[in-house]
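If you scroll down you'll find the structure; I have some questions about it.
The other protein chains are all here in position, but one chain of the complex has been omitted.
So, chain A:
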Amino acid sequence: MFPELNSILNSTPDSFKSSDFILVSDRRADASFLIHHHLSFYLRGLDHNVSGQGVSLAQAREKGQLVFLEGLKNSIGVILQEDTSQETQPLSYLRTPGAGLEGLFRFVERSVRQSGDGDAGESWGPPVLLIDDLSVLLSLGVSVGAILDFTLYCQATVCSELQGNMVILVRCEEEDADDDEEGSNLLRRGLVHQCNLALHVEGLPTGYCRDIHGQMEVWWRQGEETIYNQRKIFHFKVHDKGASFFARGTSSAVL
């Protein structure tokens, strides 16, 4: 979890906006550090007993706080038709080309509704859905329309109904004039229309730099009843213990 990012987004694990759909995207850069931030952010929010730097994912998984679907690992089994059990229902779209993601949504719905009831009867509160990363579905042959339908349903269930949050990662390719028909950029545009907050990570337009790893655009889209449409760009540097964010031109290398 990155404290500087928390202050930029004006949220803490103790008080954050619920019913939010946050879109994380990247182009020629790696935005997965933002997914890690959100994962530890929300786990910290659930369990105030977490101390020190780290959040133990294994422990969270055991307690039932964290439910993991290993999409890529399980998809091989589905494609080779080895395993036709209940567990692989979410990935049934791989067998029927042109099918929607209704099965995958049913898995998500089951998981988020169950998460309210923990082992010892404790309720973890509103659910959080993290998807890393959605563009893999494109390479598996799912159409952009089907993915947008899936995310709309996830948003309806997780955010609107259960007042939880959703964070989705999408990887984009280079902007291309021919790219308008299908592809990651079209998917990203569709998701930006749906989301409340969009974080987009790209390399610096001027090229590679040792002290600044890239730029992140924060786009506040809309709240429950208000429409913001405010964009700001920050520079960031990722290091071992986390990442630091700063306004453009204020890197310690420059000042």
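Please note the rule applied: contacts are C-beta pairs under 8 Å (C-beta built on N, C-alpha and C of every residue); 3 or more make two chains touch, one makes a residue touch a chain; residues count from 1.
Just so it is clear, contacts and distances are computed from a predicted model.
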item	value
Among "Elongator complex protein 5", "WDR5-like beta-propeller domain-containing protein", "Two-component response regulator" or "NAD(P)H-quinone oxidoreductase subunit 6, chloroplastic", UniProt-listed name of the chain not shown	"Elongator complex protein 5"
Selected from A:Phe21, A:Tyr42, A:Phe105 or A:Phe245 as touching the chain missing from the view	A:Phe105
Absent-chain contact - pick from A:Leu39, A:Leu186, A:Val201 or A:Met216	A:Leu186
Residue ranges of chain A at the interface with the undisplayed chain	100, 102, 105-106, 109, 145, 148-149, 152-153, 156-157, 160-161, 180-181, 186, 189-190, 192-194, 221-222, 224-227, 229-230
